[in-house]
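The structure under discussion is supplied below as structure tokens; questions concerning it will follow.
Excluded from the complex is one protein chain; the other protein chains are retained at their positions.
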Amino acid sequence: GSARMGVIYTEDRQKAFFDVDNKQELQFSSRIRIVFTASGETDTGLAFGGTIRADNAAGGNAGTAGSVFMSGAFGRLSMGDVNGAAEQIVGDLAGVGFTGLGDKSDNMFLGNGGIASIINDEFELPFFFDEDQTAIGVRPTALYVYSTGGLTFALSADNPGNDVNGVLERVLSVAVGYSVDSYSFGVGYESAKADGVSIDHVVASAGASFSGVDLKAVYGRSSDLDFKQYGLSASYSVDAIGVSAFHRVEDFGGDKTRYTGIGASYDLGGNAAVVGGLVNTKADGASGRNTADLGLTFSF
Amino acid sequence: GSARMGVIYTEDRQKAFFDVDNKQELQFSSRIRIVFTASGETDTGLAFGGTIRADNAAGGNAGTAGSVFMSGAFGRLSMGDVNGAAEQIVGDLAGVGFTGLGDKSDNMFLGNGGIASIINDEFELPFFFDEDQTAIGVRPTALYVYSTGGLTFALSADNPGNDVNGVLERVLSVAVGYSVDSYSFGVGYESAKADGVSIDHVVASAGASFSGVDLKAVYGRSSDLDFKQYGLSASYSVDAIGVSAFHRVEDFGGDKTRYTGIGASYDLGGNAAVVGGLVNTKADGASGRNTADLGLTFSF
Partner (left out) sequence: GSARMGVIYTEDRQKAFFDVDNKQELQFSSRIRIVFTASGETDTGLAFGGTIRADNAAGGNAGTAGSVFMSGAFGRLSMGDVNGAAEQIVGDLAGVGFTGLGDKSDNMFLGNGGIASIINDEFELPFFFDEDQTAIGVRPTALYVYSTGGLTFALSADNPGNDVNGVLERVLSVAVGYSVDSYSFGVGYESAKADGVSIDHVVASAGASFSGVDLKAVYGRSSDLDFKQYGLSASYSVDAIGVSAFHRVEDFGGDKTRYTGIGASYDLGGNAAVVGGLVNTKADGASGRNTADLGLTFSF
């Protein structure tokens, strides 16, 4: 499991949503999570198992949280709240802060419910969400991964049996990654069809690691959504100290939002650390806004 | 704990409930469950303990899920989401499929909230359910079981203190089972009183096991509800292979619904198996509908 506690600063945060005069920019933040992992092996040597957190155990029972897998020489098949293939291979940039500060270093993907979020956010079509804002029917997502040498192939499909509204007809993804020496490359393709409209997304990454420095660049594009995303992150660690930074841009139809983050951590040993970060969010035509945090992180 | 993943086929399943032209018969299905069991012993040698799953831990705290027990020479007393006496002794037929395919091989009982479901389903009186469709007030159910030689006696009562609507005045059950050599017999009686009306249910079973074959027959009747249920199941296992089948009929006022299922499993060792099943549901005056599944099951 893991735990954390600290404070979060949110610039210009109002005390109450209807009260523009009073600000309350500081909040306490803490949490504790318990993780269960289970595993076994068949008589022929296939590995199987699963994982789920205590706090979303109900989702684990429904197939919308946690995951289940079987793996062997054929590769690894998993189902549940698993990455789409593109996300599995391309992944996210390095984040900052003990809370992640909104995870603005994460890239957008169509798989595993991502298309539902995008359509919901951008076009205000809440078709894909039930009353609890849980994406309907996209999970369990199925992911198949096969690795050989430095190559990794991934293939995924969101649950084809979408419930109730059923406007999300399919989300498929295929991706391939390649690692050699200290370099890694990934490219992924995602294809969704919602309410009769096809939506594609192509995304690629390149990374390098040397002398304690990790660099990563990502570029993604969906012409169907008139959407682009690109960004860069760098992280460096020496002894107990780690620093990281990212810059990431989302462009919907020419309207850009820029996220810039810097962070640092100090390892206390025993799986405890002091971690802090600062993220600036700046949308075209709006003034930038800062959030920052500082706290302790523990893992058990 | 346990986990499973696979696919479910539901004949004529519509993509969206308002759209009769588009079908989406295939769904992914996965889940993972974590089970906690706790036990202890008093100084005088009485055993006690309980069990609860992580995904319904909140119900365990409320007494509506999981169970708590104490046992000794006097028998075993348990409370929570426990079987009524008739269900404890008579039980269900052998099921099929890695998901159970709707558990149509399960018999109906009045105890532990069953009467609430029956009345709710058949007479569209949602008296017993709160907004989350949880039966109100029937749990914790209390169950007492005493075994001596081949005889087992069981006695149960749903929670007498029903909340809010309180139309369910009592659900009591008594049952006795007898096992000799490879044969087993059970008979149970349930008595409920709801909104001033008494409802009785008598149900019996007979089973035999020989040469890897398990046979079971069940017959139940509630003249107050003008309800009958009867069925037969057979299962056979040899080496890693298991097959099973059931046929079960529910008759409400002469309107019969017939459930027929066949299934097979292949044991992979290490508590993993491949399991599949097919269930046909056929109500009087309607065409039959098939559901089927195929998947992997794991236990840890």
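For clarity, chains are labelled A and B in written order, and residue numbers in each chain start from 1.
Note that in this section a residue touches a chain if its C-beta (ideal position, glycine included) is under 8 Å from a C-beta of that chain, and two chains touch if they have at least 3 such contacts.
Given the structure is predicted, the values throughout are model-derived calculations rather than measurements.
Participant: For the chain left out of this view, which of A:24, A:147 or A:198 touches it?
Facilitator: Counting the whole complex, the residue in contact with the absent chain is A:24.
Participant: Name, in rising order, the residues on chain B that touch the hidden chain in the full complex.
Facilitator: Touching the chain left out of view, chain B contributes residues 36, 38-44, 46, 48-52, 54, 57-58, 60-63, 66-68, 70, 77-80, 140-142, 157, 159-162, 164-167, 169.
Participant: If the hidden chain were put back, which residues of chain A would touch it?
Facilitator: On the chain A side, contact with the omitted chain comes from 1, 3-5, 8, 10, 13-17, 19, 22, 24-34, 53-57, 268-272, 296, 298, 300.
The working rule: only the chains that are shown with their structure count from here on.
Participant: So how far apart, in whole Å, are chain A and chain B when each is placed at the average of its C-alpha atoms?
Facilitator: A distance of 40 Å separates the two centres.
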